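Attaching a single structure in structure tokens format; questions to follow.
Only one protein chain is missing; all other protein chains are in place.
And now, chain A:
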Amino acid sequence: MPLMAVLTAMFGFVGGNMVGQPWIGALIGAVLGAIIAWVIDMMPAQRTQMRWGLIIVLFVAGLVFGNLGTAISGTLIGAVLGWVGYWLATGAYRKRVPIYYTAGQTLWHNTFLFICGLVFFFLIAPLLPVIWLSFNAENFFTFTPEMLNFQAEGYSLKHYRDFLGTDEWMVPLKNSLIIAPIATIISVSLGTLAAIGLSQSHVPGRRAIMAVLISPMIVPLIISATGMFFFYAPLGNWLEANLGLSQSFVGYVKVILAHAVLGIPFVIITVTATLVGFDDSLTRAAASMGSSPVPTFFKVQMPLILPGVISGGLFAFITSFDEVVVVLFVGSAQQQTLPWQMFTGLREQISPTILAAATVLVVMSILLLTTVELLRRRSERLRGLSPS
């Protein structure tokens, strides 16, 4: 009961603060909390009804005292109070700890879980306002009162229409979709070959080679970009002058080569990791049955390491798709990519269209993450590493 009172007192403090009387709010909160705790203690059996009741009561209270926004926060507070109340009353907080834990240890255990929860919140929460704000009807980067009150006129899809309908965003998207896949193909094909070579039993200078191949991931992007800027500018001029290639084509080639290099470490790392579990006797078996190395590679080795290759490719893809610094230095305006456009947008004119683009990218990264996770599990299952 005291814990419950403290919790509600905290909510009361926050609520009271809004109208300028935090301590009165806290007092009212404490009293209400004590009452709720007492009621819950009386009727431990009607758990579901009680929790719904609490939610509805606070929703109505919020609606009476404020608007829809307050009502929603009321609902959330209600849900939290109901859950915490029963969690404390039924002793569920001890369920996950060993029996012999003292009260202090149990408290610490739960506090620890709470801290971890906060860190997870810190990791994920920043993305949510972006998604929410991308439906803003106004050209603001902030919440409008209409949005907070959940009124329909506060929301619109207009930034998505801007994103999909204007050249300003579609050209960069197209550029990104040209550059990233080609760069990925280059890094995956070269990277897979090299990873197979590196995982053989005798490679002279393996460590040094590995250090060179991983270095694009370690060297700060700004340094890579500076070096490439000095290197590719004369190279591009030379290509244009001597081979008669068009400026925009040369521009694409430069950016694609630069991005391919940046993606290589990821391919190397994931593919060598997959090859660690690869059973070499399979290729020997194939060879003993008369298969030459190339068909053996495609029919025996490739299907088995494919998950690793694909996730390496996805890493390379996202590296290129997400890359700004190098393209900013090496590319010209014709090669403007989506992140570049977002970067200039964030630096100069702030428009919520950026948030629409960001939401599209978040959705894309969720899809990519799902693919990689599925592939990882498949490959673990294949290798019998973890049954989960």
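Heads up, the rule we're going with is that contacts are C-beta pairs under 8 Å (C-beta built on N, C-alpha and C of every residue); 3 or more make two chains touch, one makes a residue touch a chain; residues count from 1.
Just so we're on the same page, contacts and distances are computed from a predicted model.
Within the choices "MoaD/ThiS family protein", "ATP synthase subunit b", "Glycosyl transferase family 2" or "ABC transporter permease", the name that UniProt assigns to the complex's undisplayed chain is "ABC transporter permease".
From the set A:G29, A:G74 or A:P216, the residue in touch with the chain omitted from the display is A:P216, counting the whole complex. Remark: the omitted chain is touched by one listed residue; of A:N175, A:T272 or A:Q335 this is A:T272.
Residue A:L193 is the one among A:I24, A:V39, A:V57 or A:L193 that touches the chain missing from this view. For chain A, the residues touching the chain absent from view are 14, 17-20, 22, 105, 108, 112-113, 115-116, 119-120, 122-124, 126-127, 129-130, 133, 141-143, 190-191, 193-194, 196-198, 200-204, 206-207, 209-216, 218-224, 226-232, 257-258, 260-261, 264, 266, 269-270, 272-273, 280-281, 284, 311, 315, 318, 321-322, 324-325, 329, 339, 342-343, 346-347, 354-355, 358, 361-362, 365-366, 368-369, 372-373, 376, 386, 388.
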